[in-house]
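First the structure, then my questions, so here it is.
A single protein chain has been removed from this complex, and every other one stays in its place.
Chain nomenclature is as follows: A and B, assigned in order of appearance, with residue numbering initiated at 1 for each chain independently.
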Amino acid sequence: MDELLVMKNISKDFSSTKALDNVCLSVSKGQIHGLLGENGAGKTTLMNILSGNYPYGSYEGELFLRGRECRFFSSKDSERNGIAIIHQELSLIQGMSIADNIFLGNEKGNGFFIDRKKTREEAERLLRLVGLDDDPETIVEDIGAGKQQLVEIAKALSKNSDILILDEPTSSLGQEHSEAVLKLMENLKAKGKTMIIISHKLDEIIRIADRITILRDGKSVETIDNFNKDADESRIVRDMVGRDINDLYPKRDAEPKEDIALKVEHLSVQSKRRKGELSLDDICFDIHSGEVVGLYGLMASGRSKLVKSLFGKFNGLISKGSVEINGKRVDLRDPRHAIDEGLAYVAEDRMNTGLSLDRSIKENMTLAGLKKVTKKGLLDKKKEKGVARDNLNSFRIKASSYEQDVRELSGGNQQKVLLSQWFYTDPEVLILDEPTKGIDIGAKYEIYNIINEYVTSGGAVLLISSDMNEIFGLSDRIYVLAEGKITGELSREEFSATKVMDLILKGDKRS
Amino acid sequence: MKRILKLYSTEIVFGFVSLLFIILTGAEILKPMNITAIFLQNSYIFILATGMAICMTSRGNIDISIGSFVCFICAMGGVFMAVMKLNTGFTIILLLILGLLWGCLSGYLISYLKIPAWVTTLGGYLSFRGLGVALINTFSTTGSIVGIDQSFMKLFSGKIFSSPIDSFGQGSLLFCIILAVSAITYKLYSLRKEGSSITNSVIFGCALSFAVSLVIGVSFSLTGGVPVSFVWMLIVVGITQIWIEKSAEGRKLIMLGANPENARIAGVNVKRAVFMTYIFMALCATLTGCIVLSRFHASSSYAGVNFEMDTIAACAIGGVSLYGGKQRILKAILGAALIGIINLGLSLIGIDMNWQWIIKGIIIVAFVSFDMYLKKDRYE
Partner (left out) sequence: MKIRGFLQKNYLLLSLISITIFFWIMSEGRLFYYGNILNLFQQNMYVFILASGMFICILTGGNTDLSCGSAVCLIGAIAFRMMENGYGGFVSFIVMLAVGTAIGAVHGYLIGKFRLPSIIVTLASMSILRGIANLILGGYTLSVSDETYLRLFSVSDGFPFYFVFVLLCVSAAVYISEFAPIGRHIYALGGNRKAARISGINEVRIIVFAYIFMGILTAISAAVVTGRMGIVGPSLGETYAMDAIAACFIGGTSAGGGKGKMSGVIMGALLTGIINQGMSILGLSANYQNVIKGIILVMAVLSGYLLNREGEKQQ
């Protein structure tokens, strides 16, 4: 087998977590290789190593292209060796034309003057290749996200690479545009291009990949052949998600109560980027007191949008719907209102959004609930210190003192500080967005206990997690979100990975 | 070692440079007359630096229009009192309104419309000086408007506890001592109330402050009293320091500066907070304008020249970071004092004014670079 690319025993550490653990990947010429895995499985890290973003020396293992070992120190290096990567986030310059974007960094001309004619011709050719007939002089911000993704692909194609890496190419696209991208990939393969595609979307990968490698928790679980496009879905799901739900999830005695803490009815939110479409479509769900409701969906299913719209983010775009907390209809136009009505939002990105890293633990803990330590506009510092001290204890946060900068804590402890910040607001409904991302097992268990305590005393929790085990272990009920719609609800007895994936695929296929 | 450098950079530089000037001026600078002069001549920096420090607390916001605005306020004050013959009280109210208006305008443009601060305040920098000078030229032929109300001048300049020059004015010394003691007592009291321990460094700080206030008090006593502008400065700095340390709004501003996105999710009204800082800055500039007007007994077209440079230099020395977070107002004050010392010291030595410009410019760049270097991890 002539393997075009071989990645052998790749390992990479990020301070406390092992992002990749002896991962092996081999891609044959002219094939489409699919890379599947949950969030945090290591897919993007692996591709960053391949594309040179993580330079040689920052990882262990070897990279072989056409049999020769390669050491890349920058993305330019990998480009020169024939590897082009299309990143997950759109990296187009919105204010510039399509043609300029395609050739950014590789301008056509003699180095002093840009050859406008050649730029235009080449751009047109590339655009046709990807199935677009737009005028290359069109400014990028005037075309939709779907087309922009195709332009990104055109840009990668302009580099005449041997291997094209596509990182989640369809994750922010609707049905029609995803189709276009997949068809394009099939066309390119017919022309002899080798591709690696990273995706969550099981059905898409099964449809176009010749071989599929599944990663989980930084390890390559297995690589299966898919030449006949008939791979066993459930087998893949099991690989992705893991077989056993270990005893990691502490038992909870309480039963959900009758009263409904949070009720969302017919919530629809318009999409900012895809005009005329809805990013959230007729969302209805409820959470009882004393209950944990899990929300599962793949990336771009709309789950973070849902949560953020509860916290006032998409205020101008809500086209209809209502939210009730404890039976009272509430106005959630900005975070202040949401907090006052009893919502708490533990953000997914604790470092950038959730916490102020350069401030003390104490200051972070009281921020959302500052009202409670304020008397007549002045801070009651003694009370604040008391709160901090209590929190350090009850949340078992390992720190030298509450005056320490949050930056100095470990991930698990940081997350606990974040949790304590929101618990301090005495919320009616606690929204947890990836609460244990990047945290070690011990800390995870402690956090689960904290959540259980809260729920047992009557709190309501909306849990978002891309770790299916975690959702199964904690939730009483699960809603599945796909393409901005709630496609189904599962009660505890019905929890199973297959059922969840079915509901997701049901949303994707739109038959 | 790096940590000490980071925490006490301002104090270290202050001590070092002061020592340098003591040597260079042959201890002239320690004379009572000169120590008093530091405060008399540079009260503007103290007040403006306080305002600027608050402004900078909110991530990347500065205000380079302050010097020109001071000139404008001076001019307007002159027009109100000397030309329109309005009384002191009325004038002060009108000037305050002007300050509020500019603060609201700049705050609105910068915070709500998101026009970059440098552009907006650049516009102010241009317009206000022009307006001020135009007013002065309209209403006088000498290049300054004279005839300021006596009561206005008494309110913003001159001295309290005044005493004849040759004698020793115990009132001033007593005043400073009482002030120092009350401040120290208050600090110790609030530390106890908060439940913090009184560490050695706190005691050292108190002792140092007491010693310094003694020196200042003696200087004032020997030079005819406590300058009114000094009192104003104490009021502004005191209120600001207390506000930012102890009030909820102050805490919100600090957290907003450290991480605006976080603050927003935690319910802080970011836009309004930034808006308020610009109002505060404008009010500081207004007060400064009144003080400058009183000090010179006239509106002058040269009022406020280079104030923004001095203020930014003071903040830079004080470690006030353009990228937000908690600013120690007191450090900015120390920075302002240092600029005052540099100003005075250089003229005592007899060095060209131009060297002052050069040195201050270099100071700004050096300190900002240093700050960037220390806080590298905070930036992208």
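Just so it is clear, contacts are C-beta pairs under 8 Å (C-beta built on N, C-alpha and C of every residue); 3 or more make two chains touch, one makes a residue touch a chain.
Nothing here was measured: the structure is a model prediction, and the numbers come from that model.
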item: Contact residue for the chain not shown (choose from A:Val6, A:Met96 or A:Ala254); value: A:Met96
item: Contacting the left-out chain in the complete assembly, out of B:Met33, B:Ile93 or B:Ala134; value: B:Ala134
item: Touching the absent chain when the full complex is considered, from A:Glu62, A:Glu107 or A:Glu489; value: A:Glu107
item: Residues of subunit B in contact with the chain not shown; value: 60, 62, 64, 109, 113-116, 118-120, 122-134, 137, 306, 308-309, 312, 316, 322, 352-358, 360-362, 364-365, 368-369, 372, 379
item: Positions on subunit A contacted by the hidden chain, ascending; value: 74-76, 79, 87, 90-96, 100, 103-105, 107, 109, 111-114, 275
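As a working rule, only the chains that are shown with their structure count from here on.
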item: Interchain centroid distance [CA atoms averaged], subunit A/subunit B, Å; value: 47
item: Sites on subunit B touched by subunit A in the complex; value: 190, 193-196, 246-249, 251-252, 254-255, 258-259, 261-269, 325-326, 377-378
item: Subunit A residues within the subunit B interface of the complex; value: 311, 334-336, 338-340, 345, 347, 352-359, 363, 367-368, 370-371, 373-374, 377-379, 381-382, 385-386, 407, 421
